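Apart from one protein chain that is not included, each protein chain of the complex appears where it belongs.
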Amino acid sequence: MLLEKLSNARGVSGNEGEVREILIDAVKDHVDEYRVDTLGNLIARKKAKGARARKPLRVMLAAHMDEIGLMITHHDSNGYLRFDPVGGIDARVLLSKTVLIGKDKVPGVIGVKPIHLLKASERQQVLETDALTIDIGAKSKEDAQGLVKIGDYATFATTFSSIGTDCVKGKALDDRAGCAALVEILKRDYPFDLYGVFTAQEEVGARGARVAAYAIEPTYAFALEGTVCDDSPKKKDVSPVTRVGGGPAITFADNSLLSDRRLVDLLVETARENKIPYQFKQAVAGGTDAGRITLVKEGVPSVAVAVPTRYIHSPVSLLSKRDFENLIALMIKALPKVAKI
Amino acid sequence: MSAKDFLKKLSEAHGVSGYEHAIREMVIAEFKPYADEISVTPMGSVIALKRGAGPSMRSTLSRAEGLRTGKVLIEGHMDEIGLMVTEIEQGFLRFTQVGGFDVRVLPSQEVIVHGKQKLRGIIGARPPHVLTADEREKVIPMSDLWIDVGLPEARVRELVQVGDWITYARDVIDLKNNLVAGKSLDDRAAVVSVVEALKSLATMKHTWDVYAVANVQEEVGLKGAQTSAFRINPDVAIALDVSHAEQPNTPEIGTVPLGGGMGIAIGPNIHPLVYEKLTEVAKANEIAFKVLAEAGATGTDAWAMQVVREGIPTGLIDIPLRYMHTSVETISITDVERIGRLLALFCASLDDKFIKQLRGETEEATRKSAKETRKNAKKK
Partner (left out) sequence: MATAKKATHFPLLDNDDPQSSGMHPLKALTKRITEAYGPSGYEQGVRELIRDEIKGFADEVRVDALGNLIARKKGTGPTPRKKVMLAAHMDEIGVIVTHIDEKGFARFAPIGGVYPLTLFGQRCRFANGVVGVFGREIKDSTATEVTLNKLFIDVGATSKDDAPVGVGDPAGFWRDFSDLGNRIVSKAMDDRIGCVVLIEVLKQLKKSPHDVYFVFTVQEEVGLRGATTSAYGVQPDLAIAVDVTGTGDTPEANTMAVQLGKGPAIKVKDAGMLAHPAVKNLLAETAKEAKIPYQFEVLTGGTTDAMAMQTTREGVPAGCLSVPTRYVHTPSEMIDFNDLQNSIKLLVAVLGKQIKLD
């Protein structure tokens, strides 16, 4: 399963090479051409097919290859490693996790002082990243320096697997789910030029999408995402943001984008006509590649649509396979109608 | 002019973000002897072009290979942080900041108010004798400070308007071991390094065109760098900015010893090949550096330049500096000169091969896919 391979692959922002290689392999037989740009985006192009192909129409689909992770900043005198988060990580999820560092996948653990030794007040204290270290079992600073370099990226050592009846768990489902969906979407033909862009550096400011869109100048853009989910039971009747199992989530607005209403309506109508379950992302939170693409050059009407994903930006996340498949189905049905907007 | 003299001149001159005109004239004068062309962007940044020899292979061959002269951009920013008048109250000036200040350093600083004429001023605060014990414990907020120019209100109103800018009044002082201290060494020291690089390049052979740039408005949002890079559209861009040197009460992590070389950054903001090349050249020439891991936004011009147009391979060199954004920023002249030399060596090392390497992945991928497409077509 491609999603499994992608989830297990390692690609923190700025270092997406391993993920990119998998994706090149997956798409090369289905697209007319592809290239890798300066920031490391993989840009695949499918030329318009069909008699009524409208030439000037270019549609960009973006899914980001990068994941959040850690970067090694310093070797302590005793061989422990200091690090900074790459992308938005809540430091509270880091304690007692395992990581793999650098090209050689040096294993490490983020250890914490045992509960036995904690003062009562310490137990209530949140540990920020600058108070944490990675232990690779090095004997000394020199030993550690020989194994790990400053600037090396670390990823969570999480293995993808199924969970429950319909769900899968793994790291980096945000946004490898979008990448896997995009690969499926690229296997069909469309009556316009379709650019499937696997973007770099989304988690540090949607930087890849920005320069890719500059080069492509799309007419419309869709970001395919793994998005926030807050569907745990709550006392108050308030928004769950998205629900796992409720179908692909359409963004009408987030912190980076006011989705183009025509594209939102197109997705909603397509879902209804084809009886594909869908939901809105019921919060104005977060940002995606679409928010950067929409601002490129003279502007690009854009929308984001996502697989609801629990526990994103942590070592392990969870999504429903049905939601994932419905995202693909929805996009495949909706895309041909873009030409009629 | 020697690096030290030029740094002294730039440091003692005045130009907050948006008002860099005096600095610009000095930079143009210093760039001129080494440049083939000088231009000023609509925002006021200075660009000096020093032409390279072009592709080394015979011209027809180069054309056939699609080779052209590479463009490398090296830059520092010439603006400084400062203050601005927001209101005139009984002859005293209320103010806000241009760029980021630690307000704790402001009381009793001497400043220049750039009104209809330059006025000396002192940043005043109420004397401790009249404050309650509680008040003495607290940092004095900017709203409780004022600037006193020692003139009667009517005269102040004649000479000063809302929106006039204010800078530190501070002469450079020499410290031991080739260190100097003064205001706005962030980032005028980088401009000096850029000039040092041009000086060195004058005696070297280089194939790439070198664009030496002194940018405006870094302190208020990296604006000069973004727009200059758009104009130049370089193949490689190197930003020079200051970073924290080792100093009392700061961690060893992410700091560089003063006088001990420089920082070379790595991380998402930095193109891996540019990082490799910079460190390679430094090692080959026995120039000391420390690797600085930047996990995200570097907060420097490099961050803005990387995403200009279709993306620009970007590098970042950090000049170690103590006491950043104060009026006693401290720097080593040796570091400034050394960075200039590294920059020159880096620029001179750029050849046809490097352009190809930068484009490599792209071209190879495109070729591969074209071949495969043909193969697939045949199969069908």
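Here are a few things to note about the model shown:
A and B are the chain letters, set down in written order, and residue numbers restart from 1 in every chain.
Basically, contacts are C-beta pairs under 8 Å (C-beta built on N, C-alpha and C of every residue); 3 or more make two chains touch, one makes a residue touch a chain.
Everything numeric in this text was worked out from a predicted model, so none of it was measured.
Screening B:41, B:69, B:247 or B:279 for touch with the missing chain picks out B:41.
Although one chain is not drawn, the whole complex shows that of A:3, A:264, A:304 or A:330 it is A:264 that touches it. Within the set B:72, B:85, B:179 or B:316, the residue that contacts the chain not displayed is B:85.
As for the chain not pictured, it touches subunit B at residues 17-19, 41-43, 45, 84-88, 94, 96, 98, 143, 161-163, 217, 220-221, 223-224, 226-228, 230-231. Residues 219, 237-239, 252-253, 256, 258, 261, 264, 280, 282-285, 294-301 are the ones on subunit A that touch the missing chain.
Methods note: only the chains that are shown with their structure count from here on.
The touching residues of subunit B, when paired with subunit A in their complex, are 252-254, 266-271, 291-297, 306-307, 309-313, 358, 361-362, 365-366, 368-370, 372-373, 376. Residue ranges on subunit A touching subunit B, taken from their complex, read 13-15, 24, 28-29, 31-39, 41, 70-74, 82-87, 149-151, 201, 204-205, 207, 210-212, 214-215.
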